[in-house]
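Excluded from the complex is one protein chain; the other protein chains are retained at their positions.
Think of it as A and B in the order they're written, each chain with its own count starting at 1.
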Amino acid sequence: MSISLTVNGSPHQVDVDPATPLLYVLRDDLALNGAKYGCGLGQCGSCTVVMDGEAVLSCMVPVMLVEGREITTIEGLGTIDEPGPLQQAFIELQAAQCGYCIPGMMMSAHALLRRKPRPSDAEIREALTTNLCRCGTHMRILAAIRRAGELMQAASLPEADEGRAG
Amino acid sequence: MGILQHEITRRTVIVGTGGLVVSFSLGRAFAQAPATPPAPPAPPASLPGSLDDDRFLDSWIRIDPDNSVTVFTGKAELGQGIRTALLQVAAEELEVDPAEIEFVTADTGRTPNEGFTAGSQSMQNSGTAIRNAAAQVRALLLAEATKRFGVAVAELRAENKSVLAKDGRRVSYGELVSGQMLHVEAQPQSSLKQPGTFRVMGKPLPRVDIPAKVTGQPAYVHDLRLDGMLHARVVRPPSPAATLTELDQGAAERMPGVVSVMRDGNFLAVVAEKEFQAVSAMRALAAGARWQERDTLPDQTTLPAVLQGLEREVGTVAEAGALSSDGKVFEATYTRPYQIHGSIGPSCAVAQMKADGTLDVWSHTQGVFPDREAIAEMLAMPEEKVHVIHMEGSGCYGHNGADDAAADAALIASKIPGKPVRVQWMREQEHSWEPYGPAMLMKVSATLDDQGRIASWAYDLWSNTHSTRPGGAGALLAARHKAQAFQPEPAELRISPSGNGDRNANPLYTIPNKRVLWHFLPDMPLRVSALRALGGYANVFAIESTIDELALMAEVDPVEFRLSHMEDPRARAVIELAAERFGWDKAQMPRNRGRGFAFARYKNLAAYLAVAMEAEVEPETGRVRVARVVSAIDSGEIVNPDGIRNQTEGGILQSISWTLYEAVAFDRTRITSTDWSSYPILRFASVPDSVEVHIVDRPGEPFLGTGEAAQGPAAAAVANAIRNATGKRLYDLPFTRDRIRNAIGGA
Partner (left out) sequence: MWALRVVIVCVAAIIVAAGAFFFLAWRSEIPEDASAAEATFAPELVGKGAQLAALGNCIACHTVPGKPAFSGGLGVPTPFGTIYSTNITPDRETGIGGWSEEAFQRAMNEGVDRRGSHLYPAFPYDHFTHVSAEDNRALYAFLMTRPAVKAEAPQNDLQFPLTYRPLLAAWKLAFFDRGELEPDTSQSEAWTRGRYLAEGLGHCGACHTPRNAFGAEDRDQYFGGGEAEGWQAYAINKDSKAPIPWDEQSLAFYLRNGWHEFHGVSRGPMTEVTGNLSGLPDSDIMAIATYVTSIMGDPTPERGQRAAQLREQFEGDYFEQAADSQSSPVSASGGSPGEAIYVAACASCHEGQRRQPFGGLNFDLSTAVNAPNPQNIVNVVLFGLPPADGEASAVMPAFRHLLSDQQVADVLTYMRERFSEEQPWAGLVELIANTRSGAHKVTIRPSDGIERAPHNVGAEEG
């Protein structure tokens, strides 16, 4: 069955079994690496992507439900040459060990920061309830998300200033 | 994908380089007849680190006429940041910018054989080798330049891939190298750079792998996509001893995209064009399989008796003086359950049987060479026809399913020549089939003399071996499940300085009379192997819990008690530093909060680590949360301080998770903890408020490694903090809510 979906702003047409989890479509059909298979059961969060602004577990999302919806993966947050603020924060604070869980963490954080640019520590922990890390990078992940909030705010300030000037 | 698909053999390397010939030392795959060094009359001098095993400089460092620099290590990036740290060492001694070095990690076709990347030894072995090799290469280049410029070496300096003379003349490394110049054996002594002159070492160089990982670049073997690659899944038996009795593979075969359904004895696999097709076919095949299961697992509720019942041999780990039971006696029995590595990404591998009869395997194994040996044996292929290339996987923490997934991919690929095949395990396969950290039982009987000093110490531990790594095919699941099955090698008791199940079983404290015994269990009812720190985790937990109890009996502060039994000044330094930064003197704990302290020198010969923790216990629920952690580590000369910090933080948090939550669950037939709901680990709600790592730098001292130093001390510090908060000592890991509630009752 042919299904159309929008990933990181680009439309795609894939020919797959409609019950295929989005995760496999992203990795297999669209050759994206960010979303990772971790458990396939919705327990670990390494497959997290953002759909219409909210974090969802792509291993639990049949692709047929994605038609017409806006999906963002970590590839949509910036590139290795021009990393986005969330990516910059994780690089700056060296918030990875093996790094396998990190894209999922970042997508959960992305959804949170969209909704709440300066989240409290409790809100960050709450948003990451479903995201597991095995290397024990938790302290750095928390710090990187706080830092990303700052970077995003800093990035939006000049615009605001311009707005006032204009 | 260029480098991954590139067929690297020594021949192509030679053909492809006009300059410095890379001639791998004897025993390397595809080795040609080398320029044979004269047979040494006496055993050769011992060389630093892994140079001792791979003695030629060009095994480690290659410089091409175009001035490109390549450094080789037999060690693998496991998420511990070793690639960056080794790169720093090479860049420092070679006087090259880190960004300008091509760095090649574990690959049987290209790099030295450094065995396994394990035991926190990469810096000791490979770091030391690369550092010395690089220093000696720099010396050779300088010597060559003295000839070119006709000036003394004192007039020259190496800088930025060139040698500069004081008069301003400059020559690049690429211009200096020629012929077999670097194909020489290393010398025992190198003139290493002085710590004061370091540009790269000792600095927190950002990890070179992180930008790719956070931007969705291909970074893991999971991300490897080769042309025409097929996806495979294995169907594992439902329990360790199950045998296949019936198989209806028709449903799986008829599913869309399915290329092949394989059966070889108890080994079942499906191969499909797309990944989810393989997953669906795997489920259909699993549903069509009938198994004969047997009750081969022990009774989980009587683990101590089970372990004691498996004892067949006893080894003496340490003995001094004569044991006595005079004075105040403390006796205790501690247990540690089976625990998993639990990488977040299940094991994965890609393999391709090529037309020339050689097999390429990409794997996140810890040992490409031993894995090659095992795979070759399983497939009855000559070793040199198997090429194992390391690619990163999800975090490693020891011998997990990596080698088995590589074997699965190799076995499947061998049956469909020409096609690259990617295999990834499912979550429950990883939880059920990876080799676990072995269950252990530790008994202590210690006495205090009338001065309150430890007089006598009897320590008995019961454990399997903590290493069943490949080397032989019997170590691989696929080989065991094949119709022509390989058997695992029998386990043997070996007492070594760095230890195995007995790692850290001998307390480092000054104790005049002691006896430490390893009651060895050769039979392994559950598959076990190396998990981060091996026996060191449980032994340090038991020893440091006991030390706290002895301090209480002696009515001495636990930090003071440790210091009064510790002579090693480096040990004392980390104990004092952790205590000071924690504010141990002033820490007054409110109700239901406690503080705990612990120390160990990893393996009794590597990094020193002390840790202080503050934990809160909620008596109503039994929930424990570690709120604050302060640690101090001395792992010798610092290469990358942030790397040490990152690894130590990680070790502490992982150990907290093991200690509070983790135990493999099983009935008499099957493993029942097969996912994160049945095998819970640390989640963000219980992550501490702060974790501090203070590093003691030891410029000029050997690298000691970092990765595993925190596991034991962190566990003991949690136990001691709970003891301090509740007045109750917990002896059995993990400290679940039930156990805490039972221990403290309604108080």
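As a working rule, a residue touches a chain if its C-beta (ideal position, glycine included) is under 8 Å from a C-beta of that chain, and two chains touch if they have at least 3 such contacts.
Just so it is clear, the structure is predicted and the values come from calculations on it, not from any experiment.
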item: Sites on chain A contacted by the missing partner chain, in the whole complex; value: 18-19, 40-43, 51-52, 54-57, 60-62, 64-65, 115-116, 122-123, 125-126, 129-130
item: Touch list for chain B against the chain that is not drawn; value: 235-238, 242, 251, 280, 282-284, 286-287, 289, 291, 293, 426, 428, 590-592, 618-621, 623, 660-661, 665, 673-683, 685-686, 736-738, 741, 745-747
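Here, only the chains that are shown with their structure count from here on.
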item: Centre-to-centre distance between chain B and chain A (centres being mean Cα positions), rounded to whole Å; value: 29
item: For the chain B and chain A complex, residues of the former touching the latter; value: 78-81, 204, 206-207, 209-220, 222-223, 225, 231, 256, 274-277, 279-280, 342-346, 392-397, 424, 426-427, 642, 646-647, 649-654, 657, 675-677, 681-685, 687-688, 690-691
item: Chain B contact footprint on chain A (complex, rising order); value: 16-17, 20-21, 24, 27-29, 31-34, 36-41, 43-44, 46, 73-75, 77-80, 83, 87, 90-91, 94, 96-103, 106, 124-126, 128-129, 131-140, 142
